[in-house]
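Take a look at subunit A:
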Amino acid sequence: MFDFLIVLVILINVRLLATGRIESLISWTAVQGVILGVFALYSRQAHLSVDVFIIGLGALLLKGLVFPAFLLHTTKIVVTSRETEPYVGPIGSLLIGMVALVVSLWLGTRLPIPGTDTSHLLVPGTLFSIFTGQFLIISRKMAISQAVGFLVMENGAFMIGVGTLYYAPFFVESGVLLDMFLAVLIMTVLITDMNRAFHHIDTHELSRLKG
Partner candidate 1 sequence: MFPLLVSLGLMLFAAVVAIVPVAKPQTRAKLSAIIAVVADGIGLVPCVSVLTGHPGMTFVAPWQMPFCSFALNLDALSAFFLVPILGLSMAAAVFGVPYLRHATDEANLGAAWCSFHILVASMVTVMLAANGLLFLIAWELTVLSSFFLVVLDRDNEVNRQAGWIYLTASHLGTVFIILCFLLLERETGSLDFSAFSHAALLSPAFKGFLFLLAVLGFGTKAGFIPFHVWLPEAHPAAPSHVSALMSGVMIKTGIYGIVRILYFLGHPSPWWGWLLITIGLVSGVLGILFALSQNDIKKLLAYCSVENIGIIAMGLGLGLLGLSLGNRDVAVLGFAGGLLHVLNHAVFKGLLFLGSGAVLEQTGTRDMDRMGGLLKRMPYTGATFLVGCLSICGLPPFNGFISEFFIYFAAFAAVLNGSLSLAVPGLFIIVGLSLIGGLAASCFAKAFSIIFLGNPRQARAAEAQEVAWSMRGPMMVLASLCAVISFVAPSLLGIFERVLGVFPEFSTGPDVTSSLAQVATPLFIITASGFLFFTILGSIVMTRVGLLANRKVETSVTWDCGYAQPSVKMQYTGSSFSQPLVELFNSVLGTETQMSGVDGYFPRKGSFLSHSANIFIEKLFKPAFTRIETLSHRFSWIQNGVVQAYVFYITITLVFLLIGGLM
Partner candidate 2 sequence: MIRLLHPLLALLFAPLLQGIIMKTQAFFAGRQGPPVIQPYHDLARLFRKGAVFSETTTWVFRAGPAIGLTIGILCLIFLPLGNMPAMVSFHGDLIFLIYLLSLHRFFTVIAAMDTGSAFEGMGASREMSFSALAEPAFFFGLATIARLTGTLSLDQLIHGININLWQTHVGSLALVVVGLFLVFLAENSRIPVDDPSTHLELTMIHEVMVLDHSGVDFGFIEYAAALKLWILGSVIVGIAIPVRTGIPGIDISAMCLGLICLAVIIGIVGSIMARLRLLQVPQLLVGACIFSVIGFLIQ
């Protein structure tokens, strides 16, 4: 079951790499969020207490619904649905993604997690998510796509967190979620502001400050 969910996450990452449409990026991230929420609840079923349940459910709601909703809303405001000429096209993205996957798998073998109760795909899956997020940020020009990239990275980190730690301190987890929430909120607000100021959100042209 774990492996299945992790593979799903990896496949969604691949899908994200291949798409150029912002709505598609957002909705696939939403799917990933839902999967991770399920993952969180499922992996902690043995220790399910009220606070753990709240965290899991909160993660599911935030990642699966709230964040995508924010982003989609922003997309509507800024009326941009397509990436304009990403730095790397879909084929190139996929190729790089495959390289990243290989690197992640290799790193996974170098980073054995103590104990036997965790999936061996967990570390590679996490790293691959991180790299995917990074790649989205680097290769896409629209600010929203970069916010999505950030979310994907966070998803990766979240996965290893909940996947291995059956019990995490409530304060830490809720603090993390709160921070995530704020981050996405601020990003969307900022994107709206930028759109108002520049009439576009193409970060490629956000390069007045240099040197």
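The criterion applied here is as follows: contacts are C-beta pairs under 8 Å (C-beta built on N, C-alpha and C of every residue); 3 or more make two chains touch, one makes a residue touch a chain; residues count from 1.
Regarding selection, all candidates are chains of the complex that A comes from, given by their letters.
Being a predicted model, the structure only gives us computed values, none of them experimental.
Chemist: Spot the contact partner of subunit A in this complex among 1 or 2.
Modeler: The touching one is 1.
Chemist: Could you please specify the touching residues of subunit A with respect to candidate 1 in the complex?
Modeler: Result: residues 87, 103, 107, 110-111, 131, 134-135, 137-141, 146, 203-204, 206-211 of subunit A touch candidate 1.
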